[in-house]
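Dropping a structure here in C-alpha cells format, bear with me for questions.
Just one protein chain is left out here, and the rest sit where they should.
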Amino acid sequence: MRHVISPLDFSVEEIGQLLALADEIIANPAAYAHKCAGKKLATLFFEPSTRTRLSFEAAMLELGGQVLGFSSASSSSATKGESVADTVRIVQNYADIIAMRHPKEGAAAVARQFARVPVINAGDGGHLHPTQTLTDLLTIHRLKGRLSHLTVGLCGDLKFGRTVHSLIRAMLRYEGVRFVLVSPRELQVPAYIRTEMEAAGADFVQVESLEEHIAEMDVLYMTRVQQERFANVEDYLRLKDVYILDAAKMALAKPDMIVLHPLPRVNEIAHEVDDDPRAVYFRQALFGKYVRMALILTLLEEAEARPGLARAELPAASDTLVCRNPHCITTAENGIRQRFVQTAPGRWRCAWCEHDV
Amino acid sequence: MRHVISPLDFSVEEIGQLLALADEIIANPAAYAHKCAGKKLATLFFEPSTRTRLSFEAAMLELGGQVLGFSSASSSSATKGESVADTVRIVQNYADIIAMRHPKEGAAAVARQFARVPVINAGDGGHLHPTQTLTDLLTIHRLKGRLSHLTVGLCGDLKFGRTVHSLIRAMLRYEGVRFVLVSPRELQVPAYIRTEMEAAGADFVQVESLEEHIAEMDVLYMTRVQQERFANVEDYLRLKDVYILDAAKMALAKPDMIVLHPLPRVNEIAHEVDDDPRAVYFRQALFGKYVRMALILTLLEEAEARPGLARAELPAASDTLVCRNPHCITTAENGIRQRFVQTAPGRWRCAWCEHDV
Partner (left out) sequence: MRHVISPLDFSVEEIGQLLALADEIIANPAAYAHKCAGKKLATLFFEPSTRTRLSFEAAMLELGGQVLGFSSASSSSATKGESVADTVRIVQNYADIIAMRHPKEGAAAVARQFARVPVINAGDGGHLHPTQTLTDLLTIHRLKGRLSHLTVGLCGDLKFGRTVHSLIRAMLRYEGVRFVLVSPRELQVPAYIRTEMEAAGADFVQVESLEEHIAEMDVLYMTRVQQERFANVEDYLRLKDVYILDAAKMALAKPDMIVLHPLPRVNEIAHEVDDDPRAVYFRQALFGKYVRMALILTLLEEAEARPGLARAELPAASDTLVCRNPHCITTAENGIRQRFVQTAPGRWRCAWCEHDV
C-alpha cells in the first residue's frame, strides 16, 4: 500500500490495522499531535467538496502537519489545460502527500502512475471514494464493536451510489454480514454487485419497503433518491416518501441500530431524526477525520521506507480499443494511452475508469 | 457569551473586557503567540470578503492556531444543497471555533442553534456584522482614549448601512455621545434607529451638509452613497460631491478628529486624504485583527469552561406566520421553522432575520 485509489486496495488485515490506529489516535490524540511536523499535504480538489477537503485538512493539521492546495478547478492551472499527470509531477515538489478529487473517472489512477509521493483518491467522478468507505467502516466498528455478523440495510438509490457499492464490497469480506437492499425496482444495485454478493455466498434480500424491513437492521445506510432517476413521475410520487427516514420509521427500528449517511443530506432524512441518538451521520464526519489521520500517517511511513515511484502494473496499451465512457479521464487528458483488462473472452474493461467496453 | 451573532450580544462591561484584552495583546503580542496552539478556526465564507476573512485568519495564526475553510459558496458543498445547520454540525468536527459569513439574514443565528463550538457571525447579508462594530469601537477607544463624551459624525448612506446602525446602537450605551448624522434626506437613518436614539435620550442632529458640520466632530465615520439609492438622477448629481471627503473638507475639521471607514472605499474619500494623519481607516484594519484575537481567545476559554450546545432561547414555532423578507435564511433553508418575537400587540418580528412582518 503506497497510494490509495480504490477501497479494495486494502486487505482485510490492512483495514484492521488502519482502524486500530484510528482507535489509538482517538484514545490519545496528544501522542499524534506532532507526528507530521514539517510535512505537507496538498489537497488538489478539481471539483469542490467541503466535507471531504476540510476533513483531510483537519486530519493533517491535527497531526502537526501543514496544508496547501486548491478547492476548485477554476482556481487551478487546469483552466490553462494542464493535465493531471503534469499537475502531480509539479505538486510533488511542494508536498509530501496528495489528496485529489477530480470529476473524471480514473483520474487518481493516472496520478498514481506519475507521483513519487503518496496519492489518496478523494473521489474520481462517480467512480471511487475510498476514504468514504474507510469512514463508514470505522463508524460501524466503533459504534457496533465489529464488522462481522451484522445486518446492514442500504436504502435509496442503490444503482448509482458509489458509496453503497464500495461499502457492500468492503463488508462482503467479513463473516456473517447480511444485506437488506431497500430501493425502488429501477434503482436496485447493478448486476456486477449482485454477482459479487452471490459469488461470496452472502445473504441478501432486495426489497421495496423500508418500513417493513427496518426492524431487522443493525446498521442503516441512507442515500438520496433523486427525482430524475425515475422513469416516470407517477413512480416518483408513489415512492418518494417510502425512502424518507422519519421518526415513525425510527420507532420500528432496534434500539441500538445506527443510521449512517455519506452526506450531504437533502431531505431523505427528516430533521426530527437528527436528535435521535441512533442518528450518527454527523459523528460519522468525526470518524472520517480520524481514519484519514491514520491513513496519512501510514502512507507517509510507507513512503519514507520505500521512496520513489510506486506505479501500478498496467496492461499493455491498446491501439484498437477506445474507452467509450464519456466520464473517463482518457477523454480529457492527452498522453494517457488506452489500456484494457480482459475480464472474459472478448470482454474488456478500461484500466483507468473500470468501465466495460 | 458563547456565540457572537449581534453586536448587542455584548454588555458594555464585556466590550470593556474585550478592548482591554486587545490592548494587552497589542502591548505584548509575544505573550499570546502560542495561546491557541493546537486549535483550529474554520472560516466558512459563503460569500467572499477578503478583508474580514484575512483578518480572522491572521488573528488565529498570530495566536498560534491554524485555519481551514472556504472563501466562496462555489467552492463549498452549498452548491450541493447542504444547509447551514448541517454544514455547522459537520465542520465542528474539524475546528474549535467557526467564523461564518453568509448572504442570508439570520444564517448565523441558525448556526448558533446547532453548533457545539463557538460561532462568530462574520456578516449575515445586510443584517449584522458584530466584529466590524468591535473593530470600530477599538479604533475609537485606542485613538481617542474613550468611548464616551464624543461627537460622532456618520456620513453617507445611513439608511442601508448596517455598520452605521450597529455603531450607533453600540455607542448609544456610552455617556455624552452626540451624533451628527449627515446624509441626503432619502438616506437618513431608519425610524427604529431614531426611536432608539430618542429612547436613550441621545443628543443627535440630522443634517445634509458635511462641510458645515465637520468642524464639530471628534470622529467621522464615512460610508458610500451609491447612485442606485437615489430616486432620481438630478438628486444624485446635486448631492454626490457633498458626501465625498476631500482635503478641502478635512481642512475644516479638528486637528485631532479621526476618519473611519468600514472599507472597501470606492471614491467617497479622495485619495489625497489618505496621507492625512487623521485618516485612520487603514489602521482600522489592524485594530480589527487585534479585536478578533481578543474575541477568539475569550470565546475559546468560555467554550472550554462550558462545553456543549449553547442554544439561544427561541419563541415557539409558528404555523401561521411566514417571514416575507426575501433575504431571510428561512427562504433558503429547509428544516428551519418560522419563529417570531412579539414586539407590540399584533406586531411580530422574525426571530432569525429580525425583520418586522
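We call the chains A and B, going by the order they appear; numbering starts again at 1 in every chain.
By definition in this document, a residue touches a chain if its C-beta (ideal position, glycine included) is under 8 Å from a C-beta of that chain, and two chains touch if they have at least 3 such contacts.
Computed from a prediction, not measured in an experiment: that's the story for all the values here.
For the chain left out of this panel, the touching residue among A:Ser74, A:Ser209 or A:Thr343 is A:Ser74. The hidden chain makes contact, of the residues A:Gly176, A:Pro190, A:Pro307 or A:Gly335, with A:Gly335.
The chain not shown here is touched by just one of B:Ala27, B:Val233, B:Ala251 or B:Val266, and that residue is B:Val266.
For chain B, the residues touching the chain absent from view are 33, 45, 48-51, 54-55, 57-58, 61-62, 67, 71-72, 74-75, 263-267, 271, 282-283, 285-286, 288-289.
One chain is missing from the display, and on chain A it is touched by residues 38, 40, 42, 66, 68-71, 74-82, 86-87, 89-91, 93-95, 334-335.
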